[in-house]
Structures are given as C-alpha cells and as structure tokens.
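All protein chains but one are shown at their positions in the complex.
Our next item is chain A:
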Amino acid sequence: MTTNTSTTTTTATIEADGLVKRYGSTPAVDGVTLSAGRGIIGLLGPNGAGKTTLLRMVATVLAPDAGRLRMLGLDPADPAQRTDIRRQLGYLPQSPGLYPGFTPFDLVDYVAVLKEHTDRDWRHEESRRVLESVGLADVMHRKIRKLSGGMKQRVALAAAMVGSPQLLVLDEPANGLDPDQRLRLRSLKTESSTVLMSTHNISEVGALCQSVYVMFDGRIRFAGTPAELAGLAAGQVWEDASQDPRAIRSWITATGAYRHLGEPPSGAQVVDPTLDDGYLLLARREQS
C-alpha cells in the first residue's frame, strides 16, 4: 500500500494523550499517548493487547473513558467535529459485517451514501473504481454471500477506501487474504494521506509502514520506524548449529541453524537483527 504524501504539514494526524478505555474494571487501553503523522502507521501487538479498542476509538466508533484524542486536528468528543472527522475517515473493522444479499457494488455504494456522497453518477463511478482497485471488478455484481472470505474482506476494504478519505483506519486488513492477495495489498495505492493499520504480520509492517507502534497490555511499548524496531535486537541475535540454554529465546530456522535471542556468549556468531527479532525481544521483556 502506498499513500499520497505530496502535501506536507507539521500537524499530527492522530494525537492521543493518556487515552483509557475499560471493559468493566479491566483496562483494554491503559493510558496510550501517541502522535502520528502522515504515511502508513503499523500497530503491532499480541491478541488482547488493545489494538482493536484503540483503532475503534480512532475510528470514532467508541468513546474513550479518559484522556484526549484528536484526529486531523479535530476532537471526536465534540459532535460537530466528530462528524467532520467521519467525513474524512475510512474504517475497516476487524470482522466487518456485510449484507449477504447485497452485491459488492451495492454495499460500497451504500457506504458512500452514508459518507454523504449525494451525486449518484459520481458515487457509482467511485464505487467501481475502488472495487477495481482491490481486484473485484469481475464479481462486483455478484451477491456477497457467494463470495469467498478473502473477497468479502476486500469488499470491506473497498468500502473503507471509497471517497478517498484523508484517514484510513484498517483493523487487520490482510485478514483472510491468501499470500497472493496479501502481496497485492502491499502495492495498493491509496489517496489517503494517513493509514493506521493493525496487523499480526510483522513482515507486512516492514514492507508497508513508515512508522510502527507496538502495544502490550493496553500500553504503547514501542514507537519508531521499522528499522528502529529491528535495531532493538542489534547485537543480541546469534546463530549456532545447536541449541543454547543461555538464550532467552531460540528457534530453528529454515537453514537448520538455531537462531538465538539474548546476550550473546563470547565468540558467538552475531547476525543482523530482523523486525521479528526486535518484536520478540520486546515481547520477552514484557513477559518478564
């Protein structure tokens, strides 16, 4: 996915300060502070880390219990400003519900109506454009219930992208896509200047994102570039022919060698860290 970043401004697109959301007494998001600019922003973290809750607040679907939140310089707590945010927002929920009796074209057109695109001809043209851009040109007039899971996911993605919103919030956009479709997602062009996406797939972050946030237990534990995340594990990754009990984490690689994470023993063959190494090290620190 590539964004159109031709216009530059210094204001952050998404700003959060001490953001809290609880379910009962359990905090799902527990004091998140972040300031994200333009480009594609990745949100990583294990299941239950609060990624979806954070995205739903950014998508103005869920109100925070405490803290300050601003998108595109606007405050979602204010009804008028919230509507303004929604005019410039595209949202792909984690498990998007779709009307099975609709065609992809009907559904995207319906979402465009909700986004206040009243010009019918323009709307139809735009609906076709986004459906073509996600590779659904052939099935746009087929009933959604007859489509595969990956196709449904792309219908919802097209619905999020309709009208080229400024801010695109995508909750696991690669969910249900096969490797080929995942690859195509990476080259998808969007007019949106900011894309905030959560993912389980670390390599996706490396391929797509200009910046990355990692969440554990409702808190942001890392903010930086993908290279910086990989850099966390610099000098702490080594490879060996056998398992090493001194490593805090070891796993066997495709070449048959063991890859170890931790304080390398003297004489160890230290290798360049990857994004996975950086993430795993961070996760390990959280656990202990």
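Points to keep in mind about this one:
In this text, a residue touches a chain if its C-beta (ideal position, glycine included) is under 8 Å from a C-beta of that chain, and two chains touch if they have at least 3 such contacts; residues count from 1.
By our rule, contacts and distances are computed from a predicted model.
The subunit not displayed here is recorded in UniProt as "Membrane protein", chosen from "Membrane protein", "Tungstate transport system permease protein", "Stage V sporulation protein AD" or "Acyl carrier protein". In the complete complex, the hidden chain is touched by one of A:86, A:154 or A:260, namely A:86. Although one chain is not drawn, the whole complex shows that of A:116, A:178, A:191 or A:272 it is A:116 that touches it. Check A:16, A:32 or A:107 against the missing chain and you find that the one touching it is A:107. Considering the complete assembly, chain A touches the hidden chain via residues 23, 59-63, 65, 76, 79, 82-84, 86-87, 89, 91, 93, 96-102, 107, 109-111, 113-116, 118, 120, 128, 141, 156, 159-160, 169.
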